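With one protein chain held back, the other chains of the complex are shown just where they sit.
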Amino acid sequence: MYSFKNDYSEGAHLQILNALIETNMVQEEGYGEDQYSLQAAELLKKKMNNAHVAIHFLTGGTQTNMTAISSFLRPHEAAVAAVSGHINVHETGAIETTGHKVLTADCGKDGKLTIAAIQAVLDAHPDEHMVKPKLVYISDTTEIGAVYTKSELEQLSAFCKSHHLYLYLDGARLGSALASSANDLELSDLPNLVDAFYIGGTKNGALLGEALVICNDALKEDFRFLMKQKGAMLAKGRLTGLQFLVLFRDNLFFDLASHANVMAEKISEAVQAAGYDFLTPPVSNQIFPILPNTVLSELHQQFNFFDWEKVDEHRTAVRLVTSWATKEEAVDAFIESLKKKVTE
Amino acid sequence: MYSFKNDYSEGAHLQILNALIETNMVQEEGYGEDQYSLQAAELLKKKMNNAHVAIHFLTGGTQTNMTAISSFLRPHEAAVAAVSGHINVHETGAIETTGHKVLTADCGKDGKLTIAAIQAVLDAHPDEHMVKPKLVYISDTTEIGAVYTKSELEQLSAFCKSHHLYLYLDGARLGSALASSANDLELSDLPNLVDAFYIGGTKNGALLGEALVICNDALKEDFRFLMKQKGAMLAKGRLTGLQFLVLFRDNLFFDLASHANVMAEKISEAVQAAGYDFLTPPVSNQIFPILPNTVLSELHQQFNFFDWEKVDEHRTAVRLVTSWATKEEAVDAFIESLKKKVTE
Amino acid sequence: MYSFKNDYSEGAHLQILNALIETNMVQEEGYGEDQYSLQAAELLKKKMNNAHVAIHFLTGGTQTNMTAISSFLRPHEAAVAAVSGHINVHETGAIETTGHKVLTADCGKDGKLTIAAIQAVLDAHPDEHMVKPKLVYISDTTEIGAVYTKSELEQLSAFCKSHHLYLYLDGARLGSALASSANDLELSDLPNLVDAFYIGGTKNGALLGEALVICNDALKEDFRFLMKQKGAMLAKGRLTGLQFLVLFRDNLFFDLASHANVMAEKISEAVQAAGYDFLTPPVSNQIFPILPNTVLSELHQQFNFFDWEKVDEHRTAVRLVTSWATKEEAVDAFIESLKKKVTE
Partner (left out) sequence: MYSFKNDYSEGAHLQILNALIETNMVQEEGYGEDQYSLQAAELLKKKMNNAHVAIHFLTGGTQTNMTAISSFLRPHEAAVAAVSGHINVHETGAIETTGHKVLTADCGKDGKLTIAAIQAVLDAHPDEHMVKPKLVYISDTTEIGAVYTKSELEQLSAFCKSHHLYLYLDGARLGSALASSANDLELSDLPNLVDAFYIGGTKNGALLGEALVICNDALKEDFRFLMKQKGAMLAKGRLTGLQFLVLFRDNLFFDLASHANVMAEKISEAVQAAGYDFLTPPVSNQIFPILPNTVLSELHQQFNFFDWEKVDEHRTAVRLVTSWATKEEAVDAFIESLKKKVTE
């Protein structure tokens, strides 16, 4: 059965594996001071037209969020996240284990945070008997596949600055966000809009690896201490550095994300053509079609994917995830099955 | 310049990289529930003749120590380590960041813990105004390249059991320990002697990866929650699982460790032949010859390695580390340089 | 202006202060091992008909909750509390600072937790990617002055037992709860129904002090270590021990709570007589009448109390708190003002 369950089912893009083999026996410094990590950091700075950001390579999203957020906050300060935010739900309390509360803000079905929702959290936390909201956590794409527009991000950024809040962007699926048709942001916009963010490699063709970009000077100091302390500094840091070098030396990172999005779009169009709706607009590599249970039971026999939520007695919203590795034949087969079932 | 600075200067054994390529496009479950991880765990249990241990794959030593120790201890309980213990010195307070004190016990030049030293710590912590020593941390090989004999480990094990202390063994360099001429332990002895230990992959031919083995039933519950919380659960858990599968499906893990030790032995013999002494007996892939500064200044021009400590005005103990990747030509060149300098 | 803002505006009942003076120069052991603390613990056990509970005296509610909950939970385990629960809102993240997430369960206006609400939290936390709900936190009276009936508490208790959840009761205002006309619980019922709870002294006539009662044997071990570690063990433990001895040697604790409730009831009756409603039924020493803003503006000129929430354009729910120290003349004056304003 072909799987549309997630975007980390396969290994890594072959260019990455080949680069590992090519460089394998070169002796390098450990702990991220190898030439590949240094070059990758320089390359990313160039791609962002920004010489001042600090860049660190970590192994996964939870680790990156935990290490960064616990580095940025004082003990009484809290992160504000959407109810559906990854740090709130799916990281087994990694932020709390470092001592910080995650305050939840209301969000729509799409998982996007609004100024109004953040303001409501601020209003509810006026004094020292409560934690102090200090960092706003957003994800792009969100956990439900939505993307922020440049204007939305600019407004959040201005609001955070004026309220002395850090703005942190979880980019586990930043590739898919930037490659989305709904997107008008560029990678180089981000350092001007957020205090820190990370570029996800794991879900866009790497074996593992996230590139944390710290934009706010005040948050840069001693970050390598924090990485080591949280178990986030690989002895063979070359492994993550090299992968980002490969992903960004040409346009591979964006090409892979585009492929994922195109595959998702193809399915979305078929879903729409078949007359079905979506839980949220399909704009990235995660889409949430609402399908009749009769259709679903058949599709589940051929494909792996998650049922997301019951919409009514007869229909369920499902989550389909495409990736850099998604085979077009599999997408075609899925569409075929869908059509066949519909026309029955 | 060839480097004898550490055992993580190169990438990974080619069998591992080839296996990554072969399995690359197979779709697998995430988060360590892939077939490679499952098979590797089964394989390790067989190698240990022990069906009851629980096995988890993590990415590095600091992460493994932090995740395991913080899972095992209640808030007021402390780890006891040698003054030179890795958790005490070189993990940027990773144990403390999870809330636990590391109590230091005296140890000899070789970094080995003794019952007398642990007893002294127990004696100094009689009541609730002090932390409660609860876990004894040892490393094999130690940070200074020594190995525990079976008899020593049995005595430590009996002592810990009778004093309600957990015994935890850091096996970052367990390969080199088990392959040492000074060793009489087998991998299968360990589950009977310690409450938990890990088998180090990073320093013995893997890109990254440590296999934590939890032997004490009382310490197994919910460990995957702890892994996720500490950022130690890779989305592509296949990456670590597959590597351990390759390392243990034949004898590769032990062959690589033997190679490292043989290379070190070759240097040791040359050092002895040249009439020089060692800080501690050279029995593993880390050796600490004491060399005249005049010899050193020349060797440093051709090779990378660390000066460890000044022995007297004219002599310095250095650390030479060999590995699975060490080239015999480089070892020969080092020996040649040493001899040349001596005969001058 | 007389204050109905809270129940900790005054010092302590005179019997307590007199006992402090009487015993002042007796030399006692430190750290809670003095005769008064030991006697108070024995006395409380008798009052509960339970020789097996463990009793510890701490200084305040936040400290007691933090010390107890962090002692009871493993790192990945979470507390479940009502949205309005004190540990969720008003303790500046004290639970999170010890590493644990507070999961919120829906609750009614009265702040009481229901089985359905807890079940919903359990359903939303099925696996290791999320924290594990392990302890249910309730308060009696709740933060909004409601009390649990014996039947409600029995049902919660049975549910928690069958779901392997600890049930913890915050008794900051347990005196007022037990003295409430809506209550059918006795102090001696609690050890059979909850795993741990505390009897609040600070808000019922003591200078400071809460008596933590640990009922579940599995949670008792080494608790004094935890107290010391969290800064909760007073050198002069006699100060809290003696106060509980005075509060419980006769019936003072219950008499003081009754006085507080009677004072609140008197106001409630006047409010009802004047034709006004309440946010929640007035059953304890915290009542929440809904008053016209015109009435309020006048009352605020004579009395201190908090506006709780806007009910509509013309009316506001306020919080009035009475205590062991509330003077009946002040209550009469308040009622008088209310009547006067109404009849205008």
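Quick notes
Think of it as A, B and C in the order they're written, each chain with its own count starting at 1.
The rule we apply is simple: a residue touches a chain if its C-beta (ideal position, glycine included) is under 8 Å from a C-beta of that chain, and two chains touch if they have at least 3 such contacts.
Predicted model, so just to flag it, every value in this text is computed and none were measured.
From the options B:K101, B:R173, B:H259 or B:R319, the residue with contact to the chain not on display is B:K101. Summary of contacts with the chain left out: across A:H76, A:K112 or A:K236, the touching residue is A:H76. Considering C:T59, C:T104 or C:S157, the position touching the chain not shown turns out to be C:T59 (whole complex). Of the listed positions B:G11, B:G30 or B:P75, the one in contact with the omitted chain in the full complex is B:P75.
Although one chain is hidden here, its contacts on chain B can still be listed: residues 75-76, 78, 89-93, 96-102, 128-131. Within the complete assembly, residues 31, 70-71, 74-76, 98-99, 128-129, 131-132, 222, 224-229, 233 of chain A touch the chain that is not shown. Counting the whole complex, the residues of chain C in touch with the unshown chain are 2-3, 6, 8-12, 14, 17, 20-21, 23-30, 59-64, 66-67, 91-94, 97-98, 202-203, 207-208, 225, 228-236, 238-239, 325.
As a working rule, only the chains that are shown with their structure count from here on.
Taking the mean Cα position of each chain as its centre, C sits at the greatest distance from chain A. The geometric centre of chain A is 43 Å away from that of chain C, both derived from CA atoms. Distance from the chain B centre to the chain C centre is 51 Å, each centre being the mean of its Cα atoms.
Counting partners per residue, chain C has 75-76, 98-99, 128-129, 131 as the residues that reach two or more other chains.
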